[in-house]
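As you look at this complex, bear in mind that one protein chain is not there, while each of the others sits in place.
Labels A, B and C are assigned to the chains in the order they are written; within every chain, residues are numbered from 1.
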Amino acid sequence: MIKAGIIGSTGYAGQELVRLLLQHPDARIVWYGSRSYIDQKYSDVYKNMFRLADDRCLEENMDSLCQEADVIFTATPQGLCASLVNEKILSSTKIIDLSADFRIKDVKVYEQWYGITHKSPQYIEEAVYGLCEINREKIRGARLVANPGCYTTCSILTLYPLVKEKLVNPHSIIIDAKSGTSGAGRGAKVPNLFCEVNENMKAYGVTTHRHTPEIEEQLGYAAGEPLALNFTPHLVPMNRGILATAYADLMPGVQEADVQEAYEKHYGKEYFIRLLGAGGCPETRWVEGSNFVDIGFRTDKRTNRIVAMGAIDNLVKGAAGQAVQNMNLLFGLPEQTGLQLVPLFP
Amino acid sequence: MIKAGIIGSTGYAGQELVRLLLQHPDARIVWYGSRSYIDQKYSDVYKNMFRLADDRCLEENMDSLCQEADVIFTATPQGLCASLVNEKILSSTKIIDLSADFRIKDVKVYEQWYGITHKSPQYIEEAVYGLCEINREKIRGARLVANPGCYTTCSILTLYPLVKEKLVNPHSIIIDAKSGTSGAGRGAKVPNLFCEVNENMKAYGVTTHRHTPEIEEQLGYAAGEPLALNFTPHLVPMNRGILATAYADLMPGVQEADVQEAYEKHYGKEYFIRLLGAGGCPETRWVEGSNFVDIGFRTDKRTNRIVAMGAIDNLVKGAAGQAVQNMNLLFGLPEQTGLQLVPLFP
Amino acid sequence: MIKAGIIGSTGYAGQELVRLLLQHPDARIVWYGSRSYIDQKYSDVYKNMFRLADDRCLEENMDSLCQEADVIFTATPQGLCASLVNEKILSSTKIIDLSADFRIKDVKVYEQWYGITHKSPQYIEEAVYGLCEINREKIRGARLVANPGCYTTCSILTLYPLVKEKLVNPHSIIIDAKSGTSGAGRGAKVPNLFCEVNENMKAYGVTTHRHTPEIEEQLGYAAGEPLALNFTPHLVPMNRGILATAYADLMPGVQEADVQEAYEKHYGKEYFIRLLGAGGCPETRWVEGSNFVDIGFRTDKRTNRIVAMGAIDNLVKGAAGQAVQNMNLLFGLPEQTGLQLVPLFP
Partner (left out) sequence: MIKAGIIGSTGYAGQELVRLLLQHPDARIVWYGSRSYIDQKYSDVYKNMFRLADDRCLEENMDSLCQEADVIFTATPQGLCASLVNEKILSSTKIIDLSADFRIKDVKVYEQWYGITHKSPQYIEEAVYGLCEINREKIRGARLVANPGCYTTCSILTLYPLVKEKLVNPHSIIIDAKSGTSGAGRGAKVPNLFCEVNENMKAYGVTTHRHTPEIEEQLGYAAGEPLALNFTPHLVPMNRGILATAYADLMPGVQEADVQEAYEKHYGKEYFIRLLGAGGCPETRWVEGSNFVDIGFRTDKRTNRIVAMGAIDNLVKGAAGQAVQNMNLLFGLPEQTGLQLVPLFP
């Protein structure tokens, strides 16, 4: 039984981790960390957990926690994990960081886009980018896993085979992404009030969103060269779900069948990736509550572009589900353990 | 492994049954019945089921089905189950009927409220009303279980201890209920279109809703005498969830502690009923996707009334979850088998 | 041209007042008061107002304001209007207070339910309760109008003819009300976040909501005797709209036709009240954006009760629209001036 501690258990991603770990056959939560709700019962913060998780929230002390936990999940604001981690902790426990602290290899890029100084750049090199379908083998032996962002997971997985197989011009990529509001977190801010989000659609962080360099870095590895792209997130009046609509110029001579083949080659055996094929349009409702990534595409002969689309549940495959998938890899469990959740509809 | 057949598997309740049975350790679906989608892949009708339930839909032939299934769920329009059931079927399989056909003992009341002639009244007496927390023992030995309605499950469970313990005047009951739109089914009707339901709140079936006599009958048993009550359903712009707000006059001298005690007496050991106590207000979001019933109440000295509130997920405890709970009882499994679902939030 | 000042113009009710006054042919806004946004452009706070209301927000100084404005609307938290008003102000301008400060005649009741000390009880007697359809004549000559609450407007208008004409037992009234989330205001609070409200239904303030004594007082006047009732508000995942479902015991011998007649007698000539008649069920969507009150009802011979239902837009007839209606009365304008808004659907 894996003993798991969660730092930041009272945000939406943290709560989703609790939901998944409570249903995981080989894991047990030993530490409900929370800065805001210390000593309160977890189920008073999230009443869905009444009688399921009635433990009290504890402070976010990673030094104590690493003594008790086999794995620590940090679902915390940017900068916190980097400020807490040290050699003693890493040598006694595994860390799966849901923040962005260890996702980007170039510390300058991190500091520029996030606007903060990185507190432990010495661990960046060691950290493994936890996109399981791409980095599976590296993850197994890691001490520190950088769990990918929600938009990035969806965007990278949607485009990876196209870029890797050189079916598209890597400098032509445009990603127009749409997210449910849980991605904005549980902070009490006017723009996230019901009446402000409901009956509305907007873009935000246009040309400046922090997930941009993360996507660029990973797709750059696939392309074998650096690339820049446009990424535009939008806020949708729904709780969960991310849809990424990606556009790219097809390389000369590329046919729809080539695209289909590339997806099959890379994802054909992946449990969590469901290929809808040419003409298939993924919808967020079909993956809600599950760790699935649904991917479809369509090529356009008129413009010689491809429109590739991916859908995930931002809190599952985009955060807590992928974190559990990483945990399974770290501890040698079958990757799907505790994650064979049937999507909830309607 | 219980072999389960579903007649009406392509409605919302049927689909929820599929979701639950796919995650049930001791059951297997052998028959996806559907009048509208014969020969189509189930996962083409509900794309969340892609790669999880790719079987083709079969016709709704109960005679064939009873040869193959240990239990048949009928999630069908009123009248269908009653028109299909016969001795041969009942002697070879168990039936859990999610329609209203066998819920009401007085066939005249059924025919009056539903406006149809009952096709097999000879089985009404035998059928057991499948409200597990109340009728557990009778269910175990049944051949034919009448799975309760969604509004009725929520309403009866909220009021049962108060009526049973004679804490309220049984002739003073008013139930104001609110339901998510999945309760209206998947039929293509203008009033259920997104733009008609969204940003709207309305009552419907005022004084005439068919769940009224079902609630009255069951609470009448608890009271030891017939009773009439007001039941008003409302349609809420959300997918899932029922909230019942019930009002009744307290009997002379009844204190809040008496109420609390009655709830504890009847439900204190129930896994699926979570008592929020005096002042607790259940919310549908805290039970979404689960089989829980959350119940709270408040007494009002100014008016000498009680306001008792219950919340369920209409598709789970209000339909498919309770059906699975009944199946577990019928087959001697622990009642929670396959139903320990953590509510999904947000 | 009436010069109007608004104290508290940056809350939802204040903004709705701005919307209505901008479209009013005989009024002009001279003061956009706001505690939080002083010196900011109004249209930066509400971007729908871009190029329509680009004035800067001013402090909430009623002494200065009364020099410039013919009428002052106070759309402010409880207690503020009472703390600002004085003889000099009242003698130079009209005040329409959208808070509860002057709604309740018994200052003890006010202080008990609101938990604050009333700062100017000397004006309570003079203040007129601004429910236009009931108090029209008194309003015309008033200096200080207490604009009714949203729930109370809907509840009182729905029940008034029944109580006034003694068709129901005034001690049997139960009001189950449902409101859109704009009623909760624009404060940044976790319970009002999109993900907390969406896909949820809950009751709140059960037996303790502050609108209870206001409804009781006004219906008590109609009954000719004090009465107590149950009022239960619920939060609905929609922006606008209140639906009140009211229950009461019919007095002996009362028929449906008597009820219809009572409604016709009191409201038959009212422009803003639309009677749907017996069997009519009002829906909030049909009044959205307008000042209408839609009322329907159904009597139940089985229980000898009536279910009466009313629907309003909480920000219009429940707040800003009624305030403008009061302004029209105060200044001798036709009551519908600027308020003949066709409801917006969908």
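In this text, contacts are C-beta pairs under 8 Å (C-beta built on N, C-alpha and C of every residue); 3 or more make two chains touch, one makes a residue touch a chain.
All of these numbers come straight from a predicted model, not from anything done at the bench.
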{"item": "Sole contact to the chain not displayed, among C:Asn135, C:Ser182 or C:Thr232", "value": "C:Ser182"}
{"item": "Contact partner of the left-out chain, one of C:Glu60, C:Asp176, C:Glu199 or C:Asp249", "value": "C:Glu199"}
{"item": "Candidate in contact with the missing chain, chosen from C:His118, C:Arg143, C:His209 or C:Arg240", "value": "C:Arg240"}
{"item": "Selected from C:Arg274, C:Arg298 or C:Lys317 as touching the chain missing from the view", "value": "C:Arg274"}
{"item": "Missing-partner contacts on subunit C, residue numbers", "value": "12, 15, 19, 22-23, 46-52, 182, 199, 239-240, 274, 276, 283, 285-290, 294, 340-346"}
{"item": "Contact footprint on subunit B, counting only the chain that is left out", "value": "12, 181-182, 186, 188-190, 192-199, 237-239"}
{"item": "Missing-chain contacts mapped onto subunit A", "value": "174, 176, 178, 180, 195-196, 198-204, 206-207, 228-230, 232, 234, 236-241, 243, 245, 247, 279, 281-285, 288, 298-300, 302-303, 305, 307, 309, 311, 346"}
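The rule is short, and it goes like this: only the chains that are shown with their structure count from here on.
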{"item": "Most remote chain, CA-based centroid, reference being subunit C", "value": "A"}
{"item": "Nearest-to-centre chain - CA centroid comparison", "value": "B"}
{"item": "Rounded Å distance between subunit B and subunit C, as computed from the means of their C-alpha atoms", "value": "38"}
{"item": "Of all residues in subunit B, the ones touching two or more other chains", "value": "199, 239-240, 283, 285, 288, 346"}
